[in-house]
Each structure stands twice: as C-alpha cells, then as structure tokens.
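Every protein chain except one is present and positioned as in the full complex.
Chain IDs A and B follow the sequence of writing; residue 1 opens each chain.
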Amino acid sequence: MIETVNLKKIYNQGKRFQVEAVIDANVVAENGEITVFVGPSGCGKTTLMSMVGQLLTPTKGRILIDNEDITSYSDGWKAVFRRENVGFIFQHINLLPNLNALENVMIPLMSHNVNPDEFRDPALQLLEVLGLAERAYFGVEQLSGGQQQRVAVARALITKPNIIIADEPLTFVDKESAKAITDYFGKLRDDGKTMLISSHVSNLTELADKTYLMKNGRIDESSAG
Amino acid sequence: MKLEKLIAVEAAGVALVLILLVILVDFTSYLGSSNQKDRISLYVEKEYAEGNITVVPGRIAFVRFNYSSYEPAILVLELVFQSWESTGYLNIRCNNRAIGPIFASPENSTVRLNVVSTSGAEWVEPLSSMFGLNEVTFESGLENGFIGLLSYKIKLRGSR
Partner (left out) sequence: MKNRFRNLANYALNCIKRYKVRTLVIIVSLSIAAFIFASVSFMKEGLVREGELSLKYAPDLTVQGMFAGRQSLINTSYIYYIQKTLGVKAVEERIWGYGNIGNTLLVIVGIDLDNPVVNPASAYPLVSGSFLDSQENNSVVIGKAVADLTGARVGSWLAILTESNQVRQYKVRGVFSSESSIYNADMILMSENDARLFFGIPEGKVTDLLVYTEDVNKAYYVTQLNFVAREISELPNVRVLTKDILLKAQETTYGARSGFFSITWFTVLVSAAIVAFNQTVVVGHESKFEVGLLKALGFSTSDIIQVRLIESLILGVLAGSIGIASGIFFDTVLGAPVFRDFLLGWAVLYPAFSVPVHISLQTVLITYAITIVPLLFATVVPSWLNATVDPDLAMRGARA
C-alpha cells in the first residue's frame, strides 16, 4: 500500500517566485490497484507522483510504502528504492537518443548486478507484447511517438517492479498506441502490480480502481473512489 | 556571399599569390639568392676536379675549379701517387695559402687531406664576382721534393 500523509511541495520556498505545487495531499493507493489522478494541467499531479516515486524531495509530509516511511531516505537509499521497486513512464517519454528500442528497454538493468544478456529475450518478449517485435532494433528517431511510449512502457517493466508510476502516459500517443497501452495497464493490474497514473483527460478513469481529483495542488478528498 | 565561401575564396587567393611568387623568384635570377646552384649541403661531398699531374721540381702544376658560392666549404683532396722518380715532399697550396707539405712515398701512396678553417678566412670562395675560380697548386720542393706522377680528386663538402 502506498500512503501519503499531508504531503507538501513548495518550489522556490521563501523566494520571489514561490510556488506551492502540492498542498497537504493525503492519498491511499492499495496494492494491486490502479489509482488515477485527474486534473487540469499544472494542478500538481506530476509533482505528487514524482514525490511518491522518490524523484522529488517533499517539502513536508510523509510517504509510506507498506507502512514504512521512506520520506527521509538518503540519496543512496532512494536510488535503491527506485531500482528495486519502481518503474516510471514519463509524459515526455524520455528515451535516450542514439540507442535503439531494445537498448533503451535494457537501460535500467545497467545499475543492477545482473548480466544484461540474460534479459535480452524477456526484453524482446515485452516489445512483442506491445506490438513492437519488428522494431526492436530501430533507432528512437525511427519510431513514432506512440511507438516510443510503448518502448518506454517496456523499459519501465524490464526490472519487474511492483510499483508503476505513469505520468500522463498518453499525451503524445496516437489512438492505436493509446489503446494498446491502456489494455496493457489492465493486464498489469491483473498481474498484481500497483499503478499510479496521472491524466488531464478522463479516459483512463474507466480503468481506475480509485480516482483522485486534483486542483491547484490540492486533492479533492471527496473525489476518492 | 556566405561566410564559408568567402573564407575559401580568400584562402585560395592567398595560395595563388604565394605560388606565383615562388615561380617568379625561381625563374627570375636576380631575385633568387645568389650562388644557389653551388651551395653544398651539410655532409654532402661534391667533386669539382679530377685528373693527373706530373710533378717536376721548379714547375708549379695548378688545377682550377669553379666554386662561386660564398657558403664556407670544406676542401677534400684525394691524392694517389702513381709513380716515383723520387720520393719526397709535395707542397700544396689552395688560393695561394699553404695547406702544407705531404711526404709522398710508396708506403704513403694514397693521401686524403681534409682542409678546414676555424679562422675568419675561408679556403675556397669566389675569387672574383666575375669568374669565381679557385686554384690548387702542386709544387715539388727543390730539396727532397717528390718527382713523379700523381692523380688527384678535388672535392668540396658543405659545412652548414
């Protein structure tokens, strides 16, 4: 279970352009469920999910994973936490240029004490499931936006994380890829993965076990359901 | 005009001017450095004269050769004494300066002389700007002088 307690993030605190991106967010995401955060652009969804995924340090509040407070983890332990538990799918996709699709999928393995060659077949299988078997060796620039995002999904899953955090994963994606990804999210939930997804459109809410509405950095508590 | 094109044109222009200058200097003798063709490089030896001389007392045999460069040169004389009417001393001079007597005998039939200068004066140089001739003379001493036939080679080596 993922829980946040009065989570707060202030950018440029005490300075001229101070921004309160997330204010007193209390969230509960159960294991094996899809929790969706919906809200207009700039409402704090990405900031909230980044904090949960330990990509961003909260200004205040706590984050509990299975009742363990991970908020004050050191930089090193944060890295371990991310490596062992979390897979990220970014709004802007964020594949590394000059690498092909398969190489991008296998990047997370570089920080593990494993032989990447043993994961080549699983990586190819992931790409096949996502409909990219023939494009495994294509360069990133040779893939469409939707195809790139599917590669990013495979990348998030190669290390078999328990938690998947997807920040507006369908923003730059065509309809066909959006459907493929959405269907795959459902499958992941069936496999017991815990998923946090953010979206500024409501098309992912049909998939959600729980939905939170966010506005101006705050969570509409009554929206949880 | 694009910057790259301009730079290329300028570079080509400079190269063209340089090439023309080189050609001009090479073919215009009064622009070229004087005495270029006679200049000898370091460690290089060039032959300037070769022949046979019969040496008799009272007669000076001379050999002239053309070295018109002002570059200091090292004189090399290779002498082979072919026949003796009498063993004895042979006085050798270069441009009227005595190199020294050489004793010619069957035991000493081949002589190599390397003649250098550590003074301000040089052994060989253009005698006049018109003719540039140098002269090596061979003279038998009146007493104990060598009488016979010798063959010679006069060479010069560069010294810088």
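Here, a contact is a pair of C-beta atoms (placed from the backbone, for glycine too) under 8 Å apart; a residue touches a chain by one contact, two chains touch by 3 or more.
As the structure is a prediction and not an experimental result, all values here were calculated from the model.
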| item | value |
| --- | --- |
| Touching residue (missing chain; options A:23, A:109 or A:208) | A:109 |
| Contact with the hidden chain (one of B:51, B:100 or B:141) | B:100 |
| Hidden partner chain, residues of chain B it touches | 42-43, 45, 71-72, 74, 76, 97-100, 102, 111-119, 121, 123, 155, 157-160 |
| Missing-partner contacts on chain A, residue numbers | 46-47, 50, 53, 55-57, 75-76, 79-80, 82-84, 88, 90, 92, 94, 96, 98-99, 107-116, 155, 159 |
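Please note the rule applied: only the chains that are shown with their structure count from here on.
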| item | value |
| --- | --- |
| Rounded Å distance between chain A and chain B, as computed from the means of their C-alpha atoms | 91 |
